[in-house]
Structures are given as structure tokens and as C-alpha cells.
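Here the complex is missing a single protein chain, while all its other protein chains stay put.
== chain A ==
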Amino acid sequence: MLDFSILTENLDMYLLGFKNTIMSSLVALVSSLILGVLIAIMRIAPIKPLNWLGTAYVEFIRNIPLLIITFFFFLGLKLSGLYAGTLALTIYTSSFIAEAIRAGILSVPKGQMEAARSSGLTYGQAMRLVILPQAVKIVIPPLGNQFINLVKNSSILAVVAGLDLMYHGDLISSRTFVVFDVYIFVAAFYLILTIPLSFGVGYLEKRLAKSN
């Protein structure tokens, strides 16, 4: 049976790691959203060099492991584990978010842009006022999935001593000489975050599918 005294006696460490995992995920979420939107815009803007740059970014980052990006910031740029990990998460996730947003924008019928442009809006205005509001609906479920992945991927911080939940699990297990129980509780903390998120995304998917 599980030894719950491990949980109660090390609760402060678990909670500290839990807090850092949440903080790092939130910071990475907001920054990767901003970066992802910018890159999605680069990819669809009617300027060829920008398209090319955006595509290169997305394809390169999506196809290499998060760990390599993390090592680059941690070992190459000598950032602290927490910063290196959060930055790497941002870069990595932004490529997936950019792709989700681009797909969403492209799924808005072309006539919408043409109609908006011919009624006198500039490209930027048409994008902001006509295309993006329609794209948001399509983009929300895949973005939700990316956020779940982001929370799970934040465990990469542990590899570079990033003070997150996994890392604290490591500390607790080296202090108590127990691995099994310690990591079952770590898993429980992750599930507290990810299960409600998956249910939320599932619910949104169903609701948005119905409204179409």
C-alpha cells in the first residue's frame, strides 16, 4: 500500500514543485501564444520572405526534441534550469500553436477576406476584425490540447534542475530512499492539473462541433 506519510511529511516540497510547474507552464503558455500568433501571421502575410522565415521556424522547431532546445539554453547560454526550461517550452510550443492558428485562419473561407478588403478595410484590419474572430472558434480545441502537452512537457525542467514538480520528486526520493510511492504522488499532482484540462478541452470540442 502507499505510504501517505511521504506525502504529508514532504508536502511543502511537493507544493513548491507544483507551484513552479504551474508558474512555468503559465508563463510559457502566454509567451508561446504571443509568439505563435506572430509566427502564424508571418506565415500567411502576403510577404514572401516572411512566409519562408515562419515556415522554416515552425518546421525546424516542431521536428527536433524539446530536450535539445532545453540543453541549448541551459548548457549553451548558461541560463538557470527554470529559465532555460521555460524558454525552451515557449519556443517549442509556439511552433505547434503557430501551426494550429494558421490552420484555423486558413479554414475561414477566402471570400471573407476578399469581401472585407473590397469594403475598404486594410489587410491588417480585415485580419483583426473579420478573419481572426472566426478563426478563434476553430483554434480553441487544438490550443487546449497544446496547453495540456505544455503542462506535461514542463517536466523537462527536471532534467536541468528546473525546480519543478518532477525535480522535487527527485529530491524527495533521494531524501527518503523511496521511489515508487514518491512518484505515484508526483503523478497524482500532474493529474490534478491535466485531467480537468482534458475534460475542459473535450467539452469545448463537443460544444463547438455542435454549434457548427
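The rule we apply is simple: a residue touches a chain if its C-beta (ideal position, glycine included) is under 8 Å from a C-beta of that chain, and two chains touch if they have at least 3 such contacts; residues count from 1.
What we mean here is this: contacts and distances are computed from a predicted model.
Novice: Mind telling me which option in "LLM class flavin-dependent oxidoreductase", "Solute-binding protein", "Molybdopterin synthase catalytic subunit" or "Glutamine ABC transporter permease GlnP" is what UniProt lists for the chain we can't see?
Specialist: "Glutamine ABC transporter permease GlnP"
Novice: Return the single residue from A:V30, A:I47 or A:L75 that touches the missing chain.
Specialist: Final answer for the missing-chain contact: A:L75.
Novice: Using the definition of touch stated at the top, determine which of A:L26, A:I148 or A:L204 touches the missing chain.
Specialist: In the full complex, the listed residue that touches the missing chain is A:I148.
Novice: Which of these touches the unseen chain: A:I34, A:V136, A:V179 or A:L208?
Specialist: A:V179
Novice: Considering the entire assembly, which residues of chain A contact the chain that has been omitted?
Specialist: 59-60, 62-68, 71-72, 75-76, 148, 152-156, 158-159, 166, 173, 178-180, 183, 186-187, 190-191, 194-195, 198
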